[in-house]
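Sharing a structure here in structure tokens format.
Missing here is one protein chain; the remaining ones are kept as they sit in the complex.
The first chain written gets the first letter, and so on, giving A, B and C; residue counts start at 1 in each chain.
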């Protein structure tokens, strides 16, 4: 693991997610860019001294010299955005598979280079777009794919959070500091941090691609250098229209990602904060409530749940699904087998490239007086 | 009553709404543009023969010749949009107060003339933007006005319906026929029919005015001459941003008007389909559930409810609130008294003008390549 | 109308309910047991002086002397329980149909005498068990009747209110005063006031009859002479079991009547505070959400709604359904026609007798050390 030392949020989440299914063990780490903090953090996580590294460079190099059956199988990168690319590239160059927290990099150019390197090496890169890991998201995607709703006509996705309503970055809040800093976050704040999740979810479930956008990006809390809020009109490649709203100044909201999709015959609705329920609506019949863990669900939805219906699974389990599918894919590859479609169902480098393209397109549109811009990748 | 004969939807709603509080009696009518249908419909509603008129012109003229204490006090116009202006103008010219179903007219120009005539005559014109009649909408408005949430930053309003998902106007559906016909509906379909409700609600609760718009209007069902769907980016006069979504092809939705407003300190959320609940959210405290009929509500919210908490009030009661407040205003005026603020709390001719301006602006923006257009009234 | 003068709660509700559909007109009244209050109240409701009576005796006698086409068609009795029987009997004896607010009388014996008189006279007695007037309650009843769930196995009904959590009757609250006074309410407080509603709803939807009970009645607020809370185990005539909970000291609850019924193949759930939604559950399929106003509903459910789906109907509309069906029945009878099943769908004198039996049985069981008592009518 690279990053994720003391006080880090997402690093701890990654460790829990990797633990849940008992397939992955944390064997080494370079847990902070500060060597001392890195080593202290490693001790707290029971890393052995010889594999508790002071820097990612040291870790990747030393691990690559260990015997094949001893060395780490992959690296997980949980640093702020600006520190994704270099260790990812180094790991790939040394033959390690990679897990990266989204967004994949600081710029689209970096993402493209990673994509190339992945293609070149044949290694696997997994990107933790957590929300696509939920069982009911899988169910939604499958129903759309099966044509249950006919042609998709409209996609409404919103992701309101309230935690940046106040300028907490000025009070030393570590999470808000790097997310509002262009040097560490990139050219977008809110759209990069959570807008990308919303866009990925919309495309993942609908099976469509965003083709045109018209963005209104806002800096609501005065003095911030990056957007903390935004609304985007969308056109998809099949002609469907949509809206994407992302905000970190929606005071009183927690992590309220919601999506509604409408087709010719019906629609669906899913809320991340109550993730085990998928509402399915029909033109002339009662709405239905699909629920995680039920026997009537699609294979993909069943594969990604661990308990019977009524035993709620949450964010950590969704996250764990990504890790488990990735790990199962690696195990299959190690065993010389072909991974199943279920194993391969995790976001990869292409999602990373599209995510960075989303950021660059949305910022360009936000600065333009023209209504519609083509979405360029 | 003008319009609202057999098979009409909104006419029946108006009659129930007017009945509920026992203050208003239907004394005469010209219930259809077809004299025969008009008279048949009048019989079914127990109109006496002499006041069951064949046309609105006849009704207005004959009623104006009756003694003051016998003749109708006001007319209600529940015809399709294109037939609002002429009878309204005639009624005002003959000294009658007027209730009109929204939108007020076919064009902004007509609305302005009605506004002038109202100003000139001192008569009262009431416009049935039903949704502003709900007690919890009053509560929301009051809390915003009281500054409970600080400065308003973001307004998200959506109004999805699914009933025009299929081209039912081609199968002779009366409701969909006139709503998709420019000659009877005006220059917009969905935005005129329900977008105006959403815009009025957003401005009513927030106390703000839409200042700029960027609209994406869509004809989703092929062959329709008018928009049946649309998404609009908004800027308000205080700098707040927002989104308005209206759709009549959101398959599986009923009448799912929802609004979320965020300020510096918190926000609120209201759903028309569960209208007795207002969710109030705070930055660092538990959300609260405000409920119709409770003693802790504002005066305005209490004034517009009839039963104790837990006895759900619905659409017809909200509609009735508009009629009751309008009727109370007339009674006060008749009695030579000054109507209270509670009595005067119903939409009027200014709302009608803003509504028509919304339609014209949104259509202009929908046709423009420029991102933002100023909202002109 | 007998009772329902100034400051009365349920009288105003009855008037609104009777107004809604424009079929019923208030033509006379004896609105209070105090002649002066009665007359003052009558003036406020626009009663003409000659039909604004000082007592119910006077009203019934004088009205019965009026010409048939002028005199009132029925009386509505909205007094406290102890004053139901005498005016109802007098009205029936003078040939008037009767509407009574539940429970029908002070004792089971009185209820039986009314039943006899109704049978003898052939007149119609309507009892306003409001909750059976909701469209989704009709839908639930129909689905059970149609065998959608197979044999019914379990019925859980609860009716928690919080408004008697404090001894407000000692502070002069009129509503709580009579409801906690045995002389005016009868032998039970909470069970008589709202337990009867719950029992009627359970039997109405399930089509079953309570056969055995085991009751725990409680006086929670010290010093009250009557139960303000209770829990009852139930056995139905088909062997199904159940629980009925009623409480007026459930602090923080409004009027939270809920029912869940389970059969062999599935179940249903309905909440009065969100009355337009009926949740239908299945053994091996997604739950369904049935909604008021939809075209897929049963005839009975559609007959009792006024607006399209998504336009919420509430308590007053449910109440109005009882009045409208009763009025339609009277109109049919007056016209020499046979009322349809839809018209006849309102609670009558038999429901009144069963309600009084419920009160007497539940009080007897509450006082007994024996677990199960047979439910005697």
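Quick note on the criterion: contacts are C-beta pairs under 8 Å (C-beta built on N, C-alpha and C of every residue); 3 or more make two chains touch, one makes a residue touch a chain.
This is a predicted model, so every value here is computed, not measured.
In the full assembly, the chain not pictured is in contact with A, B, C, by the touch criterion defined above. Considering the full assembly, A:317 is the residue among A:101, A:317 or A:360 that touches the omitted chain. Interface note for the absent chain: among C:38, C:127, C:250 or C:289, the touching residue is C:250.
Among the residues C:34, C:264 or C:337, only C:264 touches the chain that is left out of the figure. Shown as candidates are C:94, C:153, C:184 or C:271; the residue that touches the absent chain is C:153.
Touching the chain that is not shown, out of A:93, A:254 or A:284: A:254 (per the contact rule at the top). Counting over the whole complex, chain C has residues 149, 153-154, 156, 158, 160, 162, 165-166, 214, 216, 218, 220, 229, 231, 233, 241-243, 245, 247, 249-253, 260, 262-267, 280-283, 287, 368-372 touching the chain that is not drawn. Against the chain not shown here, chain A presents residues 9, 12-13, 15-16, 19-22, 26, 45-46, 161, 163, 253-256, 272-276, 291, 293-294, 306-317.
Remark: the residues of chain B touching the chain excluded from display are 280, 284-291, 294-296.
We take it that only the chains that are shown with their structure count from here on.
The greatest centre-to-centre distance from chain B, using averaged C-alpha positions, is reached by A. Mean C-alpha position of chain B lies 35 Å from that of chain C. Once the centre of each chain is set as its mean CA position, chain A and chain C turn out to be 55 Å apart. Residues of chain A found to touch two or more other chains are 280, 287.
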